[in-house]
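Sharing a structure, written as structure tokens. Questions coming.
One protein chain omitted, others in place.
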Amino acid sequence: MKNDRKRTFLLITIPILALFICFNTIPLIRGVYYSFTNFKGFGSYDWVGLRNYMDLFTDSRVGKSYLFTFKLAVISTIVTNVISLMLALALNSKIRAKSFFRGAYFLPNILGSLVVGYIFNYFFTYILPAMADMAGIDSLSTSILSNPNRAWIGVMIVCAWQAIAMNTIIYISGLQTVPEDVYEAGGLDGATGWKQFRYLTFPLIIPFFSINMVLCVKNFLMVFDQIMALTKGGPAQSTESISYLIYNNGMSGGQFGFQSANAVIFFIVIVAVSVAQTSFSGKKEEQL
Amino acid sequence: MIENKKTNWPVMALLILGLSTIAFPLYMTIIIAFKQPSEMTTSISGILSLPQHWSLDNFREAMRVTDFWHSLLNSLLISVVTVVLSLIIHSLMGYALGRNKAKSKFYNLVYLFIVSGMFVPFAILMMPLAKQTAEMGLGNWVGVVLLYVVFYMPMNTMLYAGYLVNIPVALEEAARVDGASTWRTYWSIIFPVMKPMHATVAVLTALAVWNDVMTPLVIMAGSGQNTLPLAQLNFQSQFGTNYNLAFASYLLSLIPILIFYIICQKQILNGVVNGAVK
Partner (left out) sequence: MKGKRVKCFGMIACCLTGALSFAGCGNSADDGKIQIEIVQYKPEAANYFTMVEEEFNATHDNIHLTISSPNDAMTILRTRFIREDYPDIIGIGGDINYSYFVDAGILADVSDYPGLADINPAYLEIDEALELVPMDGTFAVPYVANAAGILYNRDMFEEHGWEIPTNWQELMALCDQIEGEGILPFYFGFKDTWTCLAPWNAMAVDLAPADTAKQVNRGETTFSTEYREVSEKYLELLKYGPDDPFAYNYNDACTAFARGESAMYTIGSYAVPQILSVNPEMNVDSFMMPANDNAEGNILNSGIDLQFCVTADCKNKEAAYEVLDFLLAQENLQKYIDAQTAIPCKTGDFTLPSMLDGMTEDIAAGNMTDYQDHYYPSEMAVDAQIQTFLIEQDVDAFLQKFDTDWQRYNRDIIRMVQEYEASQGK
């Protein structure tokens, strides 16, 4: 009987593991391999050693895309978390039609980000300038997507619009874990409003806060659909995210080898960021 | 106690106001989808006004242009098959690893190996996978499904393994005493017990698969087959400047998931929260 158990576990694990290796590990290794070649995606190619990696660090377009992606990720994460935390507090307060509101505010998250991007694209190009014109706000009377200094704001709004829905729901479930008597005890000590939030509520929902941070940063770093729908990397290459650059230049731009090197670096960056975040939030939780 | 029941009206008002940020884009989508190109003006009242006639012509045309039913069928097929396979394969893997990783170095290593797959961005796999799936004759929806099963394996396996910690081994031992094999015990006892986790996994996987563009884009490009989001991308140029047609098509692509959401809202919300918090 013991053998049966062992054998069953092995019979389960081995095929599934093989599947995983076949479609995850092997392509990963192949990707690393291509990163040392000047492969265009078709035809013959040569081994070029570390040339692609040397180029990566001197390529201003790649540098710009990293800068843009990180800027977007950091700012979107902050905006998203601030708004969704406030929203969660509001949705958790004493209101009517609670479940209706929760359902409605979660709606953006289930919609496909590509189509959402297309809809907002129209909104930014035509509706917003028309509204700004009427309101007499000159600075908004041109499309924000056409200005290289502001296009990222458009991308950020769309990213945040969808992410807020998700984060809010997670914060709400966090707030529900805070027992009512904590507030009652706090109320006796005179903790209300901001103080109550800062010293009572927030410390108790720290785990949810770190979940949201990890989720946000990871999703925003890999942003692709929104870019594809809103700006296609423009204007003036100011909104090329790393994923978009890898797809665009690697698949259709003939830089298969070079962009593979970019992808390898991107992978290392993602791992580093995730590890840093996990250990940081781990420490923070211990402190409190 | 009476005080507790008082509704916080200022907050209510703010929440209703906030809803407009969600309602407004949807409202615009709907009215643009029903309008005719000649009704599209640049004045603000023209933008916000309701269409003159509520006609379904735009939708009919959009369905024809994007081959809507085919794309919908593809999307449904991919999502359903992926979810079913995920429930079977990932729960099995979660079971095998969850039960053994504490005792066995090998299983623990496999567990860490698979979970670390979560950090691999699709960007690095995309190009080699395009080549590999084609070499294996999988440049079609089957390939896409297999890839999804692999991509969501780290997350789902972790969820299942985590959930199993709360299910006592004694449950299985009782069945074993009755002479049932491990395999049968799993299907008759463990699999049903993990029902709440199945719901979570199904919701998370379904939402992610339904809206994904990149995998089908890379794997199925040029196969003549589209998923719903992919069709929006591929027919973007065919819409030209007819934004009304484009919006009708966008709206059509949103409707299935909206219906699904309205019906299973509670399960979806629970699923999402469970998945994230675990």
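The chains carry the letters A and B, assigned in the order they are written, with residues numbered from 1 in each.
We take it that a residue touches a chain if its C-beta (ideal position, glycine included) is under 8 Å from a C-beta of that chain, and two chains touch if they have at least 3 such contacts.
Not measured: the values here are computed from a predicted model.
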item	value
Chains shown that the absent chain touches, full complex	A, B
Selected residue (touches chain absent from view) among B:F34, B:Y163 or B:F235	B:F235
Candidate in contact with the missing chain, chosen from A:P148, A:G186 or A:P207	A:P148
Footprint left on subunit A by the chain that the document does not show	8, 11, 38, 40-44, 55, 59, 61, 125, 129, 142-143, 145-148, 232-237, 249, 251-256, 258
On subunit B, residues whose C-beta touches the chain left out of the figure	81, 88, 127, 130-131, 133-135, 139-142, 180-181, 183-184, 218, 221-225, 233-238, 240-241
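By definition in this document, only the chains that are shown with their structure count from here on.
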item	value
Residue ranges of subunit A touching subunit B (in the complex, touch as defined)	1, 4-5, 8-9, 12-13, 16-17, 19-20, 22-24, 26-28, 30-31, 34, 41, 87, 90-91, 93-96, 101-116, 118-120, 122-123, 126-127, 130-131, 133-134, 161, 166, 169-170, 173, 208, 211, 215, 222, 224-225, 228, 242-243, 246-247, 250-251, 256, 259-260, 263-264, 266-267, 270-271, 274
Touching residues on subunit B, where the partner in the complex is subunit A	4-8, 11-12, 14-15, 18-19, 21-22, 25, 28-29, 32, 42-44, 47, 89, 92-93, 95-97, 99-100, 107, 110, 114, 117, 119-132, 146-147, 149-151, 153, 176, 181-183, 186, 207, 210-211, 213-214, 218, 228-229, 232-233, 236, 243, 246-247, 250, 253-254, 257-258, 261, 265, 268-269, 272-273, 276-277
